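Below is a structure I'd like to ask you about.
Every protein chain except one is present and positioned as in the full complex.
Lettered A, B, C and D in written order, each chain numbered from 1.
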Amino acid sequence: MFDASVPTEYYVALSALIFALGAVGVLTRKSAIMVFLSVELMLNAANLALVAFARGWAAAGTEIALSGQVAVFIILAVAAAEVAVGLGILVAIFRYRHSTDVDNLSGVRL
Amino acid sequence: MIDINWLTLAPPLALLVTACIGIVFGIGFRSTRPTALLSLVGVGVAFLFTVLLLGRSGAGETLSSFGLRYLADQAALTFNVVILLGTALTLFMSYTYLGRARLEHAEFYPLVLLSATGAMVMAAAGDFITLLLGLEILSLAVYVLSAWRQGVRESEEAGMKYFLLGAFASAFLIYGIALMYGATGHFTYAGVVALLSAEGFDQPLLAALGGVFILAGLAFKAAFAPFHQWAPDVYTGAPTPVTAFMSVVVKAAAFAALLRVFATVFPALGAVVPVIFAVLVGLTMVIGNLSALVQRSVKRMLAYSAVAHAGYLGLAVLAAGQGANSGAQAVVWYLLAYTLMNAGALAVMTLITDPNDHGDDLERLAGLGRTRPYLAALMAVFMLSLAGIPPLAGFVGKVLVFQAAIQAGYLELAVLGIVTSIVAVVYYFRVVGAMYFREAEYEPQRARSQMTNVALGVAALGTVLLGLLPGWWYGWLSVGGPLLAGF
Amino acid sequence: MTPAPNDPLIVTFIKALLLCVLLLGAFAYMTVIERKILGRMQHRLGPNRVGPFGLLQPIADAIKSIFKEDIVVSASDRFVYFLAPFISITFALSAFGAIPAGPAGSLFGFNPWIMDLDIGLLYVFAATSIGVYGIFLAGWASNSKYSLLGGLRSSAQMISYELGLGLSALTVILITGTLNLREIVDTGVWSVSPWLWVPLGIAFVTYVISAVAEVNRTPFDLPEAEQEIVAGYLTEYSSIKWALFQMAEYVNMMTAAAFISTLFLGGWRGPAFVDQIIPGMSEWPFVWLILKMALFMFLFIWLRATLPRFRYDQLMRFGWIWLFEIALLSAIATAAIIAFVL
Amino acid sequence: MYLNLLMMFLAAGLIGALALLVGGLIGPKKASEDKLAAYESGIASTSSARERFPVHFYLVAMLFIIFDIEAAFFYPLAVHFQVEPQFLFVQGLIFIAILAVGYIYVLRKGVLAWR
């Protein structure tokens, strides 16, 4: 069937690609928001890899496979917390900078 | 059913509960001082629990929770002591500082405690996911703390930079964990090691790659050389007590995690990870010390010196990775010493800089030996100890580290470490020189604080006592037993 | 529970197309019916010129909106400007696909649903949430102050009410132990235990209120509050794009109605007593679902005729404090009953 | 199973695209500058609308992220609930208690008090 026909390696390769894209994004982008989005991309690449591996391990036992999926959940929560904190810092910066232009978000440089 | 041993979780839980109480009731008060005192109580309770557990663990009891995912073994508990010490010093330092610097927001202390909670979880992690959770609890709070000085460009940029790079690093860590899971199907160290060393393990490359990624993620937190760029800016931009917290507690947690992973999982991965790490360590020692050499700002110099010390700690971790138990002990010892002397140095800085942390140039310290003799004397002690001059704590730390490294066969790195610490003597001594050998050019800050004095006293006493009577503490802090429970 | 047999792909596609067309047709007549009902409630006649009783009115409306000039505001972000209505309608239509309309194989031997997902409930949530993007992007792309405010308001409102929505649905899941909508219907939440009726009833009420807010209907229609911000995110849209947003809104209403029916009211199943009239009557496909949907659609219209609009701060406080807490408590109560009473 | 989902999207997308296409092709094109300007109740627009949003919107967005993700944790718990209800109930309560700390903090901080 459809699910079984795609080998795990393909998913992992895709996730590696996404991860690399994210990493490149972090290293090349200058705007804080874009860097941040790139990091999110990397996290999601990791999630994809985890899910793919979990599916691959499903044959070895439910517990092993489930632990991978649970990890995805935890990582999602971690990512959410990061988003909240990151946005919080950004908002705090802009609140004090009295800037009225949203594009100024890109003014935060690394 | 999941096995939960509440007693093993008690130290971090004590901090967590205190943080929760603080954050809910703290915003009712105008001053943050009640929260600070509450936090100190929380740290004290956590410390008592840690001591209790240490006693039990010393009696040979295996303490863990969640099926070896949370280990309260000797190593974790000794790291807890270091973490709690660093946290307490930070609290003492912040007590008056926050009001002086107009940074009094109720959330400060709860965030510090939360961060310390994360650090303890990291130290106790027996599982990559626990490690990740600890790391995030730790980091998220510190991101906010480093941007605490709102409306000041340096602090905001410090927070933003730390956050973005930190998130980047955790992405690496997470991806590494994913790869490791892909190779072995486990998250617990015990499970991973069991599979890695099992017959017919067919994914060594994937596992090694995962190891490298995990290493990169942790190396960032520990500020190893190519990943250290955030450190100077963040350390300079953050309020000084936060800098102290970062350089002490965050570092302790990072090395606790690194040590455990290094001593358990990495040896099973083959030679490549230790080799990469050895290169990182060498780079860190060189770059950290050379960069510190050219700084004029003391805080910035301390930031680079923190990088350099990460190198020495890394050397001990490397030794521990080779199975030398003395390496693990050297890590704990060095961290304890570093906690005392670096927190002490930064505590001095809080008293001699402006309320907004400016004025930490070397020139500003000129003549301090005359204008504020006691403070200068303490600073001199901390500087000399950081430089590794006997008979202070830093020296014993260095001896233990180099000794362990040489024993584990890293003679070249040990020589490099000693050569770089010669360089280090110059920049630390420059501070001493400025304080004593030069005339004052500026009116010194007259900030005083009883609570900071407590921190200073503890730090100085510890620095001296650790140096003079290391044997007393060494036995007590010894990381007895294997680092990997379940074997 | 046994998994339902799968239909061939092509059949699925045809069913999907059919569903879309049906929904759009229903939308068209919903507009007439709504205007009629509103008219009655306000002692007016409503549309009655085009065709008998105004029944051809929607066709006239459709032709008009197609032939109207398509204005693209010069300051807008053109791509996003086009993308917004597309997203709105696509995901509004897609969301419905997971809702079962009858027992397996009851549609000429095929299944009366497009897809039978294990995570059907999450899917519906996800698809409807993406609809928020449509509205927000519309407000942003127009580059008009009214639009932007409308878009912001709608997104803030929708995310606020999703908490209530999610937590209310939690009550149902606690009882059924599954996210598959077909299995939820099969379980029949009310038949599990009378102990649960109180929290379930509370969850039902909070869910309906949240759903009204989620689809931007009065009294929660702040995103297009014409007195304050003209027409909100719709201000700069005209012709077919405007029509697409309208479609999306009504389709969302219908989805919400069907979804509430499925979660709380037994979905496509009829009440048990009807089996005594005609045996097997409660198993009839489509009929019961459509009836229940009609009930909720009438409720929505009724509300619109009756209630004034909330003020923005009232709306947020209501969502974050009252709905959130009540829904959470009902879920906790349900869990406690299951854990300690049953 | 998930190909069905794809079919659904295809069909729905087709309808949407078709409508846009038809509208774009058939509608008259008689643009003028005034017509293409943003509508601001008849007053000429002076500045771009893309200004800074009020901070409250961001705060709400962040709160939503946190609370929604944590609400999402309840779903697996709920699905699994029947298996060991009492243990999971306690566990869930602890989770809610921690969540409640954040919620109470937010309330006391006045983030949810709109002016």
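Observations, loosely collected:
Assume a residue touches a chain if its C-beta (ideal position, glycine included) is under 8 Å from a C-beta of that chain, and two chains touch if they have at least 3 such contacts.
Definition applied: contacts and distances are computed from a predicted model.
When the unshown chain is looked up in UniProt, the name that turns up among "Cytochrome c oxidase subunit 2", "Proton-translocating NADH-quinone oxidoreductase, chain M", "Phosphonates import ATP-binding protein PhnC" or "Nitrate ABC transporter" is "Proton-translocating NADH-quinone oxidoreductase, chain M".
Every visible chain touched by the undisplayed chain in the complete complex is listed here: B. Within the full complex, the residue among B:Gln150, B:Gln203 or B:Gln403 touching the omitted chain is B:Gln403. Residue in contact with the omitted chain (choice from B:Ile4, B:Val294, B:Ile422 or B:Leu461): B:Ile422. From the set B:Gly22, B:Gly118, B:Gly134 or B:Gly369, the residue in touch with the chain omitted from the display is B:Gly369, counting the whole complex.
The missing chain lies against chain B, touching residues 326, 329, 369, 384, 389-391, 395-396, 399-400, 402-403, 406-407, 411, 414-415, 418-419, 421-422, 425-426, 429, 432-433, 436-438, 470-471, 474-475, 478.
Basically, only the chains that are shown with their structure count from here on.
For this pair, chain C with chain D, the centres built from the Cα atoms lie 15 Å apart. Centroid to centroid, with C-alpha atoms defining each point, chain A and chain D lie 19 Å apart.
The set of chain C residues that touch two or more partner chains is empty.
For chain D, residues that reach two or more other chains under the stated contact definition are 2-3, 50, 53, 61, 63, 72. Chain C contributes residues 6-7, 9, 12-13, 16-17, 19-21, 24, 65-75, 82, 85-86, 89-94, 97, 114-117, 122-123, 140, 142-148, 152, 155-156, 159-160, 162-163, 166-167, 170, 173-174, 177-179, 230, 235-236, 239-241, 243-244, 312-313, 316-317, 320-321, 324, 328, 331-332, 335-336, 338-340 to its touches with chain D in the complex.
Chain contact summary for the complex, chain B toward chain A: residues 129, 132-133, 136, 140, 143-144, 147, 150-151, 156-157, 159-161, 163-165, 167-168, 170-172, 174-175, 177-179, 181-182, 185-187. Listing the residues of chain D that touch chain A in their complex gives 2-3, 50-53, 55, 58-59, 61-63, 65-66, 69-70, 72-73, 76.
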